[in-house]
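Of the protein chains in this complex, one is absent; all others appear in place.
Our next item is chain A:
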Amino acid sequence: MLKRVKHWGPGLLLLAPTIILVGVFVYWLIIENFRVSLTNQHTAKPSDKYVGFDNYTNLLADPNFQHSLWNLLILTIVFLGGTLIFGFLWAWILDKPAKGEGFFRAVYLFPMAVSFIASGVVWRWLLSSLQTDQPGGERTTGLNRLLDSVGLGFLQNDWWSNPTWGIAAIAVPAIWQLSGYVMALFLAGFRGIPEELREAARIDGCSEWKLYRHVIFPQLNPVMLSAVIIIGHMSLKLFDLIRAIVPDANTYDVQVPATMMWVKYIGSDYADAAAIGMILLVLVAIVVIPYLMYTSRAEKR
């Protein structure tokens, strides 16, 4: 008995603080959150009356919430697409032995070091919706002013002040900030492919395109998957960037579930806020869990 304790006791003792803290502050709170989401506590007054999944069905039927889910979908597609394209391009350019690689790598990676809140304040100004041909257009600032002064005035637009596509403008700063990170992932992927494979392909008469199509890309798949998971789950949880760019939390144009949860919480609608939190958790889990299963299987092999 004592011998067995000696075997696993120290290990457990070492892990116990983590297990307890994670257990309480993550898993117990998730359960508590789920419990609140089943009650009818829509005001500050404490209420423990259970209403089953009514809050969820009401939310999913609410056009405002549907709009926020739609926004989330657009945001995720643009954010993912943008970071993958730019990340890949930059990695591809830097992969060729070029002068100043270290310098450019740092330049591309650097935006990631800035917090979303800090960059969001700058982007609020850059993405100002005023256009030069509108009344008061002489006050135009940011990107619209820049476009106008380089003769591309016709490209000026509302940015995020548009109920349908406004959310895509929020993806612009997000892409700017995280493309460098995706680049670093791809660059590591490129470097992990032995030079011998490329040489062998060339000797076999592969064109440069075929070399990439059949030799390089397949080996980048795991990197690509990691990038999709990491960027995808960041996009689903994106909150601080939107809050920093858009002054008012209640702005309909760029409402996503995370910001809507905040608005509900401030309005003391704890049940709805908790339900939105659970929906977000499920959405993120759908992205992350298959990835965790995939990697754990890959490790076993």
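Things to note:
Note that contacts are C-beta pairs under 8 Å (C-beta built on N, C-alpha and C of every residue); 3 or more make two chains touch, one makes a residue touch a chain; residues count from 1.
Assume contacts and distances are computed from a predicted model.
A single chain of the complex does not appear, and UniProt lists its protein name as "Probable sugar-binding periplasmic protein", one of "Probable sugar-binding periplasmic protein", "Assimilatory nitrite reductase (NAD(P)H) large subunit", "Pyruvate dehydrogenase E1 component subunit alpha" or "Biotin-dependent carboxyltransferase". Shown as candidates are A:Pro111, A:Pro222 or A:Gly267; the residue that touches the absent chain is A:Gly267. Contact with the chain not shown here comes from a single listed residue; of A:Leu60, A:Ala249 or A:Ala285, that residue is A:Ala249. Within the complete assembly, A:Leu130 is the residue of A:Leu38, A:Leu80, A:Leu94 or A:Leu130 that touches the hidden chain. Looking at chain A, the residues touching the absent chain are 1-2, 5, 9, 12, 16, 19-20, 23-24, 28, 42-46, 64, 124, 127-131, 134-136, 138-139, 158, 160-163, 166, 246-253, 255, 263-269.
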